[in-house]
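Note that this is a trimmed complex: some chains were dropped, and none of the rest were shifted.
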């Protein structure tokens, strides 16, 4: 229902843009319009996946799951807003691991005393997360070493190393897909089946493709409006671009994941809730981030993978440590969700208090 | 027995103070006098807890367990010794996680080949510890980001953020109490019962309250003497105030926990030993530290939660990583205790070698 109603913001955004309305209004309305569009992209992808059989379908889901975030970040990259792009990558990982997972565990835990899920499968995802994050954070330490230890200008080696890291991350992503769709499908089959039960295909393939195309165009246009009105909006709202990138954009881009994961959690299907939250974070780190690096390389907007802000680094490390501590034993309760949310709120304060 | 004998240092400290004896003597004698006083405070709290039923009793234990440390640190705060206060917070966490837990595991492990405890309950405590510590350490990274990345004066935002962090930490503390006394009492009931068996109520309520009041006054007075003689004592003993705060004060303040935890460990009641050590560290991080921040706010001694000394940060992180590695599997042996002690000794060397 909400997915239909919120679409009304799409024409409103178009009208405001044509009328050259104040940037802050365009910003707010296009952000609201992105919510249903991102959700429809996800829905169409799942419909296509349900029609195409589990291997191709799994591939589709794995590749387009964060397409909306990729488009928004890509538009920001093309506009030269590198810090916003990087902040939105970090923020998307944080929001998946702390906010989506935290809300799911907290709300699910209010209804069920202890919620259990497959510890084996959760362990593998947590291990993937740890190893991906190590690879993801290395460029920052590389840069730190360049600047403070070797005392050289880190610009060029940073770029070279970021390109190398992006390629390694994409290889890890492909290996992960091969693993979950080919060699160790049994490990994840249980949850996929449950997943499919919840989402039987109801659309024909042409309808799915049509909806996907329309929603993608819509996301791209709204992302243009959002990025175009960013400066005007931040100065009126008194927020830093960093805060918009690290908190607000991920809230919009991950809205669909929020609803899906929380919905599963309060039905006591924690396997799916955990899989959505961690899987989406993994996809940002292993696919979206390196694709943005490579995209920047191609379109001549060289962007590195270096997170220089120590708070951003600490936040990423903290979110992974926290997720690991919570999911490793295959059991959750409301307090664990509350703690994840507490960490997220604290990070939100920190990002809010940072100077603009 | 020792608890009675050591009380003799209370009048000695009073006499020395009246005679304006050299500071170093007042310092040593008041530190020795604090040992039995802190222990009597703990004993009286437990007696009250045993009389008042398990919910109120649990609350009492959870709130007053580290009251002696809070009083000592509060006196130091009022005297403007902010670095000593912060060092004593860090030191108390280190001493609980490395020294109390290490000695318990080591000495228990010398008598029993492998000691087992409820891995489930230990996992939840370890998870709490990790998430609390993330929240506890964030202000330091916030400060680092302010100074080295944004290059702004961090004084004001540090204070604002520390106040926000203190409030979040207290909320987490309250949630934790609600969790263990209300929604998940079953998870901890087993150990509570064992606990009560060991400590049946033998005092009447008025006696308990009387002892608690007397011991509290005693602790407050001795803490005044200790803090007042700090400068004289450190210059004579050749120790830094930082070393006194991070090693000596926690040794005095945690003496009761030491004896209790080790006593349980050598009776092979590792659940209780682990619970005392980790629970006490949690209480310092979630209650004592934020209360001191808020107290400083109120009495006009603004103190932040920022640990700028990289060694302090590393020590806190190390103690949590080490504790997690040891307790996660629900089994301990003497070597694990030996290693925890090794880390503590090494930290002690590091703090000793730091310049005064």
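Note that the chains take the letters A and B in the order they are written out, and that residue 1 is the start of every chain.
Basically, a residue touches a chain if its C-beta (ideal position, glycine included) is under 8 Å from a C-beta of that chain, and two chains touch if they have at least 3 such contacts.
What you see is a predicted model; the values in this text were computed from it and never measured.
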Report task. May I ask how many copies the whole complex comprises, since the file places only 2 of them? Result -> 3
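In the analysis below, only the chains that are shown with their structure count from here on.
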Query raised in the report: Centre to centre, by mean C-alpha position, how many angstrom separate chain A and chain B?
Result: 39
**Report entry** Residue ranges of chain A in contact with chain B within the complex
**Finding:** 113, 308-315, 318, 321-322, 325-326, 328-329, 331, 333-336, 338-340, 342-343, 345-347, 349-350, 353-355
Query raised in the report: Of all residues in chain B, which touch chain A in the complex?
Result: 120, 123-124, 126-128, 130-132, 134-135, 137-138, 141-142, 144-146, 148-150, 152, 157, 160-161, 164-165, 168, 171-172, 175-176, 179, 183-184, 324, 328
